[in-house]
Structures are given as C-alpha cells and as structure tokens.
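A protein chain is absent from this complex, but the other protein chains hold their places.
Right after this comes subunit A.
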Amino acid sequence: MTPRQTSAEDVGQAPALTIDALGKKCPIPIIMLAERINHVPLNGIVSVLADDPAAFTDIPAWCRLKSHHHVASYELPQGGWAIHVRRNY
C-alpha cells in the first residue's frame, strides 16, 4: 500500500512515541491516540499500531478534525498498519 497524505519532510522521521493498539477495536485506538498525543513534543511523531480496519480511515479523519497531521500509514508485516501522526499544536 502506498502511504496516504505524505509530505516529504515528515516521512522517515522517527516516531517519538509508539502506541500499541493491535487487537483493539475502534474507537479505542483513537481514544489512546487522543489521550497521548500531548506526550510527544510539538512536531513530534506518534505511531499508532492498529489492525482494526476502521482505524485506517478513522485516524486520518481524526487528524483532519483535530488539526493534527497524518503523515503516512505503513503496512505491518503481521497485518495492520503503523499510522504516523504529527502533533501540530
């Protein structure tokens, strides 16, 4: 899968925090992300590991609603995605 909504300067930036939401159904991965995004510094990257298909759509949608930045979603070898989000404020 090609990453969606990529911007060159963010892709490849190492995540400052990884949230393991594998096996968790939406909205739980989103709740975990919302609670912890402020644990990374401004412009830091949070990587959410999730395998609920809803998370693949909902995390980018959450970013849009909350004015954070969805960097890219990378497929994981074991299934699911690492969904990278940049803290904007």
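The rule is simple: a residue touches a chain if its C-beta (ideal position, glycine included) is under 8 Å from a C-beta of that chain, and two chains touch if they have at least 3 such contacts; residues count from 1.
Everything that follows uses one rule, which is that contacts and distances are computed from a predicted model.
Per its UniProt entry, the chain excluded from the display bears the name "Aminotransferase", taken from "ABC transporter permease", "Putative ABC transport system ATP-binding protein", "Cbb3-type cytochrome c oxidase subunit" or "Aminotransferase".
Touch with the chain that is not drawn comes from one residue among A:A14, A:L42 or A:L65, which is A:L65. Which of A:L17, A:V40, A:A54 or A:A82 touches the hidden chain is settled by the complete complex: it is A:A54.
Looking at subunit A, the residues touching the absent chain are 25-28, 30-31, 34-35, 52-54, 57-58, 60-62, 65.
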